[in-house]
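Here the complex is missing one protein chain, while the rest keep their positions.
And then subunit A:
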């Protein structure tokens, strides 16, 4: 690297043209000639061994310090990225997930509350209120970071404007319902339409954006820092080359200073390579077992929530709900396949073998089958003309084999599995971050040692020329 300069020298002409000042020098011409002058003076001094040694020393020191700076910054940046993943990016994706999930659940719960008769069941009302509160809190969190991404800001804008409108419609529906007026049902339909046509698509998009950003940052945290690698390997090569040169010139095998510098650089290379490899492997595993698994489970849960909303809306429509029933079929297929064994839940199950989320997913699959059976019974009862029986089967909070209970268990299992997958992410990524402990300051110190070693080592040789 630096040797290109040192090999030159004798061949370069050093004489200057005799008639140099040709008329008055303007204010800036000397500035233009400065690099030329510098090159000339360097090449002049490089023609002799002491000068050449000084040049080699300067080059090595500059390269050491540059490598130290770039490497330390790169490692620090990596550590910051990982901390950002844990403290910022993943919680944001989780917040977007919470918005999407809570709103889907609110839609399903409002429809169930409509189907129930007499005094409004307090459990459903509480669940709806909890959904809305969670969605609001999570939206504030998701909004805190949306400024930099226009598409995300747009979704947050839609959500913050429309959620209050939605809750207003639901309360109007409730007031009418309590007076026994069918206008309540009309307001509920309008609210549900707003939710499905405007709010849920925005929540979905926001979740997608945040998940993509999480994945992109995980990519950043597992890449190879090429600039640092090139610099540090180049530095090692230059140090070796300098020692070979010195050995030829001075016939001394060892130069302690340069040797120390080389060892320092070697340690830096090994340490960095080991730490970054361990860290990358852990962050990747946090992605595979953590966030990607959580994403599958989240999508499964949301498909399940929306299927549940369609199940109840089919009954609300009372015979006119073929479109809802069709959508239930499509969503349940997405969620767990036609038989309760496939779909997103099946995919998550395949990946979850041996993971802490595994048992939750197994349990969810079992409950999904119960739910599907209950759903078929509901359909059967309604088709046979037993509407009240169908409603009872669909929303009863006491029938353990009923659709409401089975769905509730599916939702509980999936929520637990999502939490568990998030824990896997947190554990692996935190361990990955620990692998980088002290690496940044260590790298800087090693680079300084390399620079000092070079200085001392070459100064020792230079003394011999005095």
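Going forward, contacts are C-beta pairs under 8 Å (C-beta built on N, C-alpha and C of every residue); 3 or more make two chains touch, one makes a residue touch a chain; residues count from 1.
One rule holds in what follows: contacts and distances are computed from a predicted model.
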Hidden chain of the complex, named as in its UniProt record, picked from "Cation/acetate symporter ActP", "succinate dehydrogenase", "Anti-sigma factor" or "ABC transporter substrate-binding protein": "ABC transporter substrate-binding protein"
Given A:34, A:140, A:183 or A:438, the one touching the chain that is not displayed: A:183
Hidden partner chain, touching residue among A:53, A:70, A:85 or A:115: A:115
Of A:47, A:137 or A:165, the one touching the omitted chain in the full complex: A:165
Which residue of A:171, A:193, A:212 or A:339 touches the chain not shown here: A:193
Touch list for subunit A against the chain that is not drawn: 114-118, 157, 161, 165, 169, 176-187, 189-191, 193-194, 197-198, 317-320, 385, 387-388, 391
